[in-house]
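One chain of protein is taken out of this complex; the other chains stay put.
Showing chain A:
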Amino acid sequence: MLVGYSNVSSKAKIKGLEKIDRLFNTYANSSFGMIDPEGIEALCSDLGVDYTDVRILMLAWKLKAEKQGYFTQDEWQTGLKALGVDSLSKLKKALSDLEKEVEKPSNYEDFYTYAFRYCLTEEKQKSVDIESICELLNLVLGVQFRPQIDSLIEYLKVQNDYKVINSDQWINFLRFCKEISFPDLENYDAIQAWPLILDNYVEWMREKHS
């Protein structure tokens, strides 16, 4: 009785989708047809998570959200299905699993790159201002690379060669934290193809410690 079976599953599917959609509508702005920043804020407070918590960023990544501060219905559906959740409580639990998923090396770089792209709010924007970068670095890498990030953020704030950071520089920050020994910076070679901003950072560090 295949028909019956598929009926059941599709019914179940439809039922599951219904729940997801219902959840979506709880937070969506009806005139736009998507969840806007206000909605997200509400979602956060319901999840018991701070608006600026990195787990929200991870959720956005999982949803493959295109625009910062907004979730479309498609994104919501695809994302929650991928998480295998259809209710608020399930979503809450899924958040901690999500953290582990992101930390998997195969996902981490993807998430890291996503985080930068997520900040490009204007069309044709290619770089992000220093302030936001510092916050983002703290959010995304702060836990894993606390000392490096603190030092790097300090440098970014005092230097004035660069007012914005582009994606090439961004991706190299992660590389730097992963590859370069800290705080001695012993294996950093300025003749290599590191972005100039990191050359300058290393020089600044070396001067501070001499």
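Note that in this section a residue touches a chain if its C-beta (ideal position, glycine included) is under 8 Å from a C-beta of that chain, and two chains touch if they have at least 3 such contacts; residues count from 1.
Just so we're on the same page, contacts and distances are computed from a predicted model.
Note on the omitted subunit: UniProt lists it as "Cullin family profile domain-containing protein", one of the names in "Calcium homeostasis modulator protein 3", "Cullin family profile domain-containing protein", "TRASH domain-containing protein" or "Dolichol phosphate-mannose biosynthesis regulatory protein". In the complete assembly, the contact with the undisplayed chain comes from A:N166, out of A:T78, A:S132 or A:N166.
In the complete assembly, the contact with the undisplayed chain comes from A:K126, out of A:K64, A:K104 or A:K126. Seen across the whole complex, the unshown chain contacts chain A at 126-127, 166, 168-169, 172, 175, 191-193, 195-196, 199.
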